[in-house]
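Heads up, one of the protein chains got dropped from this complex, but the rest are sitting where they should.
Residue numbering begins at 1 within each chain, and the chains themselves are lettered A and B in the order written.
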Amino acid sequence: MILLQAPFLNLQALLDGVMVGSIFALVAYGMALVWGVMNIINVAQGEYVILGGYITFGIYKLGVSPIYGMPFSFLFLFILGYILYRLIVFRVVDKDMFISILATFGISIMIQQFMNMFFGSQVETALTGLGTIFFFDGNITIALVKVFSFVISILGAIAVIYFMRVSKLGRAIRATAQNPRAARILGVDTEKVYAYTYAINAGLCGLAGSLVAMTYTLHPYIGLPYTVRSFMIVIIAGLGNIPGVLVSGLGLGAIEEFSAYLIGSEFRIGVIFSLLVIILVYRSKKLAKKREYLK
Amino acid sequence: MNKIQKLILVLLSSITLLFSSVSTSFAKVEGDTITLGSAISLTGKYATNGEHTQRGYDLGVKIINDAGGVKVGGKKYKLAVKYYDDESNSAKAAALAQRLIEQDGIQYMLGPYGSGLTIAIAPVTEKFGVPMVEANGASRALFTKGYKYLFAVLNSADQYLNSAVDLMATKKKGATVALAFEQDSFSLDVKLGVMDRIKAHGMKVVIDDALPKELNDMTATLQKVKALKPDLLVVSGHSKGAMTAIKQMTDLKVDVSMLAMTHCDAAAINKNLGGGGEYAICAAQWHKSLSYEDEFFGSGKDYAKLFESIYKYDPPYQAAESSAALLVFKSAFEKANSFDKDKVRDALAKTDMKTFYGGIKFNKSGQNTSKPMVLFQVQDGKNAVVAPVKWAEAKLIYPIPKWADRK
Partner (left out) sequence: MLSDKKELSGITLIILFGVLSPILFPNYRIQLSELWIFMVFASTWNIQGGKMGYNSFGNIIFFGLGMYLCASTQIAYAFDLAEWTAAGGVKTFVHTASQYFIGLPLGLIIAGLVPALIAGFLGSLILGLRGHYFAICTLGIGIAAGEFATSVSIWGGGQGMTVPVWPKVDGQDLDFLGGGMNFFYTLSFLLFVSTFFTLRWLFSTRFGLILTAIRDNEDKAEAMGIPTMRYKVTGWVFSAFFMGIAGGIYGNINGYIEPTEVAFAGATFGVYMVLMTILGGKGTLWGPIIGALVFQVFKEFFWTFFLGWQLVALGFLIIVIVVFFPEGIMGWLRQKKPAWFGEVVDSKARLAQVKINTND
């Protein structure tokens, strides 16, 4: 089996997996934010990512290096997220979470179609011109663009975490997450908090999308894998566990990569989901012994 | 009548109204227009090629109408196509085919994009005895079910990359091969053809990876290629697969002696990837430099010029074969001199014509046996035909220069 024959491939798989996972971790962090603060599962997450990618691609088409597209992607999606919140999402915030799932699903379908109409349906990618580095005598190969994505994802996550700690809005967001009513009583404008949280999430997705455009390829209809994976990462980490989300994201990337070697790429998604189901069932059984259940 | 009865009655009557108003407004031939039907992927994962296909159909219709149209029974008719969006979804494609035939009264169909969707629609057109000329469904399975109403102008999928494997065999005995195939009907059929040739030449398969449908990353496969160093890498994953392969091979500096792929020109790898697509060998149903001609489009180059003037890009073969489908229908209508679908079907079966796309002659199963697949290699940003040798305009560059040696 190849992983045994070529042992350095294990390290390679780990590195590749972690780098792939970093982008998902960023998206998952945004998902965790929105879920934790507003109790909404944003099914349009993947579409925000791809849209962010297209913005960067647009910048690239103008002849500029796509790296400069990152702030534009973040900003565009931030504003879009804010607008969508004020138009649609605010109506479902206080309702059953299930309703919000369907509402954001509706948004995701509409965005997909708009992207298809606006950007066309061919596969696109943005070239950064970043090269390749080799280690261990050429046995380990790393695409620099992936390293770049990794670094940006981590920096982006750290920036948001720092923002949450330090800024007034950040504290307001955390307060609202803990107890919306209490926050309101203390004078926090929860509607504003929600809007900005949703916007920050969209912005993060946009940033992640920018990385996707540079590292992979874009197509209007490939947003779903990002939604799904960020979903699962948050579940596996457990809601509210922010550092856990980032670690789980990286871990998931690694597991996916290894399973591509071990069982074949066609099973990747199936494996992850089975993993998810097993973890959930195991956790609930453990709690059931104590006559409790997963919240 | 009490209220809830009224409500349900209102609902039911509006449904009735809806259904009846939509029914027979699109009969097969109305006035001086012959309407063909087509379920096409305007959205969804096949949207790119669905678009190329639709444009090909539209161009075919335009050229024929501009040249006077179709002559049946002494009268001239224009062609038109009614499209529905199948969203790249098989269930939808089958449902839309039913709708076109049952509700819109369509009697002649143009195929959808892709083997999967054509496989889904074929049972429907067969059931209703509606002749379908398809230009984009290459799966072998279409030709083994005894369908009488299906006619395909393109070569079947299992022929796509055979000549690439044969080429490899001429360059090196006992070569090693790495395979990366998506798990859809088309790619798996390509694989069947490739495996046949691999066995025949005694080559060895060292990597056999399946790419998931939601493919965005084939790093694992490429790392294996770097570790095991096969001579030939074969990738089939539609446009996304082709683009991802080139991009990641560039990023990871993966060296192989020969790279054979499908759908490269639809992904425009010669242009969009900063030179990364150089030296890749691609399967094509058609290339503009081939010297086929006909009286409508002229030569392949004329077709390409016309297409580019309207749509602003070089036509991939998906568009060309779609245009050819209209030429086939025109010839069949005129030969049958009738609109009866069975007479048209019989005329289709007897097709034997030369078009800018190539020769078209259907065998008993509806396959076109009069045209070979071509291979081209990306050389200097251009697609140059390298096989079959008879049509080749350039020599194959083998082996692919190592990344370290490329400028």
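Note that in this section a residue touches a chain if its C-beta (ideal position, glycine included) is under 8 Å from a C-beta of that chain, and two chains touch if they have at least 3 such contacts.
On a predicted model such as this, the values are computed, not experimentally measured, just so you know.
Peer 1: From the list A:2, A:109, A:169 or A:262, which touches the chain that is not on show?
Peer 2: Result: among the candidates, A:109 touches the missing chain.
Peer 1: So which of B:134, B:184, B:278 or B:294 would be touching the chain we can't see?
Peer 2: With B:134, B:184, B:278 or B:294 as choices, the missing chain is touched by B:184.
Peer 1: Using the definition of touch stated at the top, determine which of A:97, A:133 or A:186 touches the missing chain.
Peer 2: A:97
Peer 1: Footprint of the hidden chain on chain B, which residues?
Peer 2: Output for chain B: 2-5, 8-9, 11-12, 14-16, 18-20, 22-23, 42-43, 83-85, 87, 89-92, 94-96, 98-99, 102-103, 116, 119-120, 123-124, 127, 139-141, 144-146, 182-185, 188-189, 192, 210, 212-213.
Peer 1: Spell out, residue by residue, where the missing chain touches chain A.
Peer 2: 41, 88, 91-92, 95-99, 101-103, 105-110, 112-114, 117, 224, 228, 231-232, 235, 266-267, 269-270, 273-274, 276-277, 280-281, 284-285, 288, 293-295
To be clear about the criterion, only the chains that are shown with their structure count from here on.
Peer 1: Hey, how far is the Cα centre of chain A from the one of chain B, in Å?
Peer 2: About 35 Å separates the centre of chain A from that of chain B.
Peer 1: Quick check on the complex: what are the chain A residues that touch chain B?
Peer 2: It is residues 2, 5-6, 9, 12-13, 16, 20, 112-113, 116, 120-125, 127, 129, 132, 141, 143-146, 212, 216-217, 219-222, 224-225, 257, 260-261, 264-266, 268-269 of chain A that touch chain B.
Peer 1: Under the stated contact criterion, what part of chain B meets chain A in this complex?
Peer 2: Interface residues on the chain B side: 43-45, 47-48, 50-51, 88, 183, 209-212, 214-221, 223-224, 226-228, 239-240, 243-244, 247-248, 251-253, 266-268, 272-274.
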